[in-house]
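Just one protein chain is left out here, and the rest sit where they should.
Going by the order they are written in, the chains are A, B, C and D; count residues from 1 in each one.
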Amino acid sequence: MRVLFKTSYDQDIDLLVLPGERMRVGALIALAILAPLLLSSYYLSELAIFFSFALAGIGLMVLTGFSGQVSFGHAAFVGIGAYVHAVLVARGVPFPLALAAAGLLAGGVGAALGRAVSAMHGFYLAIATLAFSIVMETVIGAMEPVTGGHMGMPVPGIALFGVALEEAWQQHYLYLAVLLFFVWGVANLMRAPTGRAMIAVRDSETSARSLGIDVRSAKMTAFFVSALIAGVAGGLLAHQLQYLSPETFGVGMSLKLMLMIVVGGLGSISGAIFGAVFVSFLPNAIDALRALMPDGLVSQAGLESFIFGAFIAAFIIFEPDGLHGRWRKLRLFLETYPYYKRATFIRQKRYLKTGRFR
Amino acid sequence: MSTLTVDGLTVAFGGIKALDEVSFHVEPGEVFAIIGPNGAGKSTIFNAISRIYTARAGSIRFHGREILELPPHEVVRLGIARTFQNIELFEKATVLQNLLVGRHSRVRRSAWREFLFLPGVRRGERAARRKVEEILDLLDMQHLRDALVCDLPYGARKNVELARALCAEPELLLLDEPASGLNPEETADMSFWLKDIKEELGVTIVMVEHDMNLVGRIANRVMALAGGRVLSVGSVEEVQSNERVQTAYLGAAA
Amino acid sequence: DPQRGVRPDKVVLGSHTDLSGPLAIWGAPATNGARLRIEEANAAGGVHGRKIEFLVEDTAYQVPQAVRATNKLVSRDGIFAMLLGAGTSQSLASMEITDKAGIPSLFPLTGARSMAEPLHPLHFTYFVSYYDQAAGGLKYFRKTQDVQTVCLQTHASDYGEEITRGVTDAARELGMKLLMVGTHKPTETDFAGAATAIKNAGCDLAYLGTTTKDTIALHTTLRKLGFKGTTVGNMVSYVPIVAQAGGMDGYYAVTPAMILDPKDGEPVKKRFFDAYRAKYNEAPSLQSQVGYVSADLAIKAMEAAGRDLTVQRLTAALEAVRNYRDHFGGTTISFGPDKHFGGDSLLLMQVKGADWAMVQDNLPY
Amino acid sequence: MSDVAQLSLIGVSQGCGYALVALGFVFIYRATEIVNFAHGELMMLGAFTVLTFAELLGLGFWLGAALGILSLGVFGYLLDAVVMRRVIGESQASVFILTVALGLMLKALAGMIWGYGARSLPSPFQTDVHFGGIVIGLDRIAVILATVLICGLLWLFFSRTRLGLAIQAASQNQLAAYYSRIPVKRLVSLVWAIAAMVAAVAGLMMAPVTQVDTEMSLFGIKAFAGAVVGGFGSIPGALMGCLIIGVAEPFLDYAFPPLKGVYAYILMLAVLFVRPEGLIPQTYQKKV
Partner (left out) sequence: MSDPLLETRNLETFYGPIMAIAGVSLKVAEGSIVTVLGANGAGKTTLLKTISGAIDCRKGQVLFGGEPIQNRDPDEVARRGIGHVPEGREVFPFLSVGENLTLGAWGRSDRAGIARDLETVYGYFPDLRTKHRDMAGFLSGGQQQMLAIGRAFMGNPKLMILDEPSLGLSPLLTRTIFAIIRRINREQGVTVLLVEQNARAALEVADHGYVMEVGRVVMEAPCAVLMESEDVKEFYLGKAETGVRGDRRWKKRKTWR
């Protein structure tokens, strides 16, 4: 196994310390930068949608993965962001300002919700957020003069500083930049006191309080950051959808976001991104799989969603730590090869213990 | 002035009083031990101080400041840190992260600065880390720094919890059974650490402990509690020789 | 420059539809129906020697999925035309993309006016819209029963909004009073409150902007609570189960197409019925017919467009369709340069003894 | 006045309908602390199975119902033995997502087998009962009776039987339950079997109201809201919460028609703001 000798505290503070990590992340970013050269505009637009969802997933990860607040209504924040952004852009507000406003407004609503639900736990919180999103959907539908009601509204194209970004590659770089900025920011937050306070609240509220963490404000902060990021993601997504309607941001999308972070592995930023990759591109994979299936099966309505469900179920059963966990194990395997022990990859028996304690 | 003054503290669950008019005071720089049979209300005193339980009556003053008016998270800011009887660590984090959270009450925070990781944040992190390393050195647990708490054996966790409490640079340390689950050798280590903490860091210690050996070795004064009431307060010898303490707690002449 | 989606030996059509979500009940059979017609055409040698390839993407009724599906169909598969896209918002989002690429959207599986209004050279739909279905129904009852007051209960959705506008406008035009508008989530199951409100408002007619299950629940509750007025809905509630549910007698539905009666001996109908049943192991539904007819229209238009198939020729051929009559006894369909809503008239159906019976053919709107 | 009586009565029966579904997942939660989002799908599957036996195979309602319920019991047992057992000890969010995925699969499967069109399941309770100017269907009365019965049985099961006690123990501390010789695995599978049977009963009883189709499972979401209002995990709480929602809804619909369908959620949010853990809280401050 490779051993790293740390020589300064900064090495623990810095984000990417190991040369391997740096190489991997660097390679990924380089690949993303080169993507327009390698991919057709179809795949670039797929990537842009993926970036938006990955960003929303990172938002949810802050809330659910890091601070343990389960939200099944996160699509509502994506929706708020999308609508605010689209409405402002349509009224001539410059793109960056509109995006910022979308994030801040979504964040504000999130913080207010966070304050209201700070006394709730686990499943109560999950259902409360779900209800919030259902109500939100109705509210957006009822605000007809602004949002176009249930009929929906078209989204204008992107223009940055007076330049219209119509080409897929232009949008690609814009989206990539926004995504990287927030990934970096969230990583920063999580290595600083605020992020640690969130993790503390997740693991033991009692203990967190006794160490001076104001649990309610920690939860509000988590809600704010998380909803802000989701709102920005919504703004980005709006341009890819080109047409907004309230039911787009319903329970289905919330569940999809949740799926992403669980499949990716709760509690890690890379997990959110891996999960988004998985959930976003699974339909493409299933599509490819269809070529191999017998004819009668292929035309079965609902086959996609069956396979989709099966994949997710298999994932949770066989790799509950998510893609992130699998990746860690793989790395361990490679690093220790050939000295790895088979036992390393076998799970010990586990036992349920009540979660009904606060 | 006393560091901690508890006066007429009463805590009740339903109709049952877990603490009934308990009064005591802790002087600066002393080790004050609380003993008593199981269910006497020892942990309840700590929980009342750290505002996990609401007191029905009485007052708790720290340097004259009424604690019962504060929200729970403000207590540690006054300089009161604690450990828990049944260990309440952040299980899925490393020891280092646990200790850094321990610094929470001593760092300045601003979410957006941290989001951008401005230079000040890094300086703060370094400072926090230096302090944490001092504590790790003091308790001789550098080797555990990057271990996940959920992988540690019981005894090691006890020590991590002590370390985490110390990271808050408390003036008053509340320890709930620090030596339970430790073998005699480890208990001896614990007694040395507690002495160091008291003498070198100048921390006042209140501790609940059943190990009379440890109590005898380091406590300046002892309070015996039974059924939520104070049986006796005084030096170790005085309390140990109290007849009621012997029948209720020690069993036979110890 | 060769036409996109048209190759020497094949022409590619695409569809974004709902095969697994709440609208699977529309998307799945419609796709099946279309597929049946396309396979027939292919078996007969294709259109001008080109086989038709029909690519279907499941969107699970999610707009983002519809956008991705459209992107894929347009950029990767290079379709010639979009056929039977499902869902209003989904189709609107999809049309933002297809319009830019110059791809026609044929017969989306929704009766929203926005599918062909305002007039767009690439948008065609053959349904009479929900809006006009509402108008047609109200006109009829104004004339025949002298209905003065109307109540409306409908979905809190684009579908409901469309109907609300239709009913509101028609009522104003006909001098009727709209006494109450209630909206509900499509998933609601209990209508006691809504039905009481309608009953107490004392309307002559209750318009149900509902789908299948809520139609049954609302209608039976209304009758149970003693509502005496007329109850009318549109094509969405025109399905066998609504007639069979029990307690539905007297309920009207306005529709542009007619459900095929399996007992009807007419050879065309029987052939369709048997072929569908053989292929999909279930009886065809109205949506299967819609799918079949849509594909038929598209194929006819492609045939008429000639061997040099281009978008212009296709749309021109479509616009030339006059008095097309489907095999199943629906109304006639005609398009024109400024008429992209194909349906010429409507049908009024009523539940009688657990079955749908025709009350009025050629209902104008 | 008669409107009030009428709406209340229908509200009670609707509330009981929610409760009938809620009981199933509260039961599972109580026994395993798993929140089963696929419960609505179990209910749908139950309705389809009964439909298959009763109509398609022509066995008639009662025999079909009995066979359908039994089949669901077997299905529930296998579901635990094959799937749910493997994820014991995972985070609540993961297990929840697993049930969501199972729900997707069941729904798609049902669609592939039975198609997407709604079907009606003719029930033997089709007459209406009139009294004092109000009317209610016999099917609604049957729902009320079934709910009261099942609710009572489950409550007795948990509070009066040793088996019920053992199941609760297993959910609170599984390892300790094992150490106490409680056959945890078999018990939990049994719980799933019973819950699936309750789901089948719910599906069967609600079929006249919702019709039988793949979207039937959505009925369960309001049942969730009701159970949360009551305090998730409490059997009487679930009944109480569902009744509150069931009765309040028609009045709110009547008074203010445009928002029908979200009142349940608004009501639930309102209750949660005042009592963050529902009317009968099921979580406790940890003793430290």
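Structure notes:
The working rule: a contact is a pair of C-beta atoms (placed from the backbone, for glycine too) under 8 Å apart; a residue touches a chain by one contact, two chains touch by 3 or more.
Here the structure is a predicted model, which is why all the values come from computation and not from measurement.
Shown chains touched by the missing chain in the whole complex: A, B, D. Considering B:Val31, B:Leu99, B:Leu136 or B:Leu182, the position touching the chain not shown turns out to be B:Leu182 (whole complex). The chain that is not drawn here is touched, among residues D:Ser8, D:Thr52 or D:Asn173, by D:Asn173. Across D:Leu63, D:Leu78 or D:Leu165, the single residue that touches the chain missing here is D:Leu165.
Screening B:Glu66, B:Glu134 or B:Asp151 for touch with the missing chain picks out B:Asp151. If you put the hidden chain back, the residue from B:Ser43, B:Thr83, B:Thr204 or B:Asn242 that touches it is B:Ser43. Within the complete assembly, A:Leu332 is the residue of A:Leu39, A:Val93 or A:Leu332 that touches the hidden chain. Think of the hidden chain as still there; on chain B it touches residues 13, 35-40, 42-43, 85-86, 151-156, 177, 180-188, 191-192, 210, 212-213, 248-252, 254. Remark: the residues of chain A touching the chain excluded from display are 332, 340-341, 343-344, 346, 348-349, 351, 354, 356-357. Against the chain not displayed here, chain D makes contact via residues 162, 165-166, 168-169, 172-173, 175-185, 284, 286-287.
In this section, only the chains that are shown with their structure count from here on.
The greater number of contacting C-beta pairs, out of the two interfaces B-D and A-D, is seen for A-D. Per-chain CA centroids place chain B at a distance of 47 Å from chain D.
Distance between chain centres (mean CA atoms), chain A to chain D: 31 Å. With centres defined as mean CA coordinates, chain B is found 40 Å away from chain A.
Among the residues of chain C, those in touch with two or more other chains are 20, 24, 28, 156, 185.
Among the residues of chain B, those touching two or more other chains are numbered 52, 84, 88. Those chain pairs judged to touch are A-B, A-C, A-D, B-D, C-D.
Those residues of chain B lying in contact with chain D across their complex are 43, 47, 52, 84-86, 88. Chain B contributes residues 50-52, 71-77, 81-82, 84, 88-93, 96-97, 100-105, 107, 109, 111, 114-117, 121-122, 124-126, 128-130, 133, 164, 168 to its touches with chain A in the complex. Contacts from chain C toward chain D in the complex involve residues 20, 22, 24-25, 28-29, 153, 156, 180-185, 187-194, 196-197, 200, 212-213, 216-217, 221, 224-226, 239, 241, 244-246, 282, 285.
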